[in-house]
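Take a look at this one; I'll ask things after.
With one protein chain held back, the other chains of the complex are shown just where they sit.
The block that comes next holds subunit A.
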Amino acid sequence: MAASGCRGVRSILWKYGSCAKNLYVSRSKMVPQLPLRQISVASSLWKKNLAAAGPQKFTQEFIDKQLEEFEVGKRHLANMMGEDPETFTQEDIDRSIAYLFPSGLFEKRARPVMKHPEEIFPKQTAIQWDAEGRPFHFLFYTGKQSYYSLLHDVYEKILAIERHQDKMRNKGLFASDTKQILLTGSRWLLKEEIEENLVENISDQDYLRLIQLMEKLLSMPYCSLEEEFILKFRKQLEVQSSKYQIPALQYDPQGVAFSVADGRRKTAKASITLRDSGSGNITINGRNYLHYFPVLQNREQLMFPLLFVGMMGRFDIEGSVEGSGHSAQAGALRLAISRALLSFVSEGEVEKMRQAGLLTADPRIRERKKPGQEGARKKFTWKKR
């Protein structure tokens, strides 16, 4: 491959005669020196193989120009909307664009958008070497410079901690019960998130190796020295139970506490009022629940949330429900009761209810019938011939 490259370059040299003086060319006698002239080649040779070229790359000047246009456009937009260009935030931009270009498209990502070029154009690696061709990074020739440089740094920190340990041991101050890093409530960054940070692709084994090294770092007694570094690779998990909106506890003129909540299941919609210091009566749509739900299973569904938190005889339940069938109505009422109960119950109990599945809305709906089939899944009789 190198030899053919050399031959090709030598043929270019032939056309620029005098410059080739300093360089040793062996075919001087065989091919006569040609005068400078245009090389005409068939146009099919100039067509680029678009499939072979990788993902579209943007030059730095293009991105800078986009950035400039974005800043100017932001100010124009602020003037158009009659607001102060200096304090025009991204939310204001989104609001203005939605106002000026109302779109009926369902796909949010297909609607007109005006965002900072960094969010629109993917992050790319710039040219990796200087004017003389020397790469900037010392691990450039490995191919995955950021990833291997990260491994190098982690190992460097492990060695530093070992040296610190030895120093403490020499002084006689070594203690194995040093401050440990708190890791509960956080998880390691995923492979995709690390790829995003490093701006290069890594394989699954590479990711596992990195996690192994971080675990090794964590297993050392003095790892708290590098706490900040390690926490950069941990992501805090959101506390799931704080996501639920607890309905406000209201008080009626007699001073009795009550809360109101809604629930849905299939096409059934239910609304519940839970009154405190009651005796366990349940009224639905004006009728007693024994009359409204003759089936035992539906009545059990209503009772389950109260049974779970152990407040069976405490509340009076008044509910209204419409739509769908008896089972779906029972499910909707159960969800509404659980949500209403949140305002009477402690934080730990909320988490327990969430884990029991009382607070999750059942997403199952009726699957549509497809053409060419009897129903949603049932096919017509299959005939062999």
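Here is the rule we use: a residue touches a chain if its C-beta (ideal position, glycine included) is under 8 Å from a C-beta of that chain, and two chains touch if they have at least 3 such contacts; residues count from 1.
Definition applied: contacts and distances are computed from a predicted model.
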Options "Small ribosomal subunit protein uS2m", "Phospholipid-transporting ATPase", "Glutathione S-transferase" or "DNA primase": UniProt name of the undisplayed chain
"Small ribosomal subunit protein uS2m"
Which one, A:G82, A:G143, A:P294 or A:G372, makes contact with the chain that was left out?
A:G143
Touching residue (missing chain; options A:E71, A:E156, A:E215 or A:D252):
A:E156
Sole contact to the chain not displayed, among A:A42, A:I127, A:A175 or A:A248
A:I127
Just name the one of A:G73, A:P135 or A:G325 that touches the chain not displayed here.
A:P135
Per the touch rule stated above, subunit A touches the missing chain via residues 1-2, 5-6, 8-10, 12-13, 16, 18-19, 22-24, 127-129, 131-135, 138-144, 148, 152, 155-156, 159
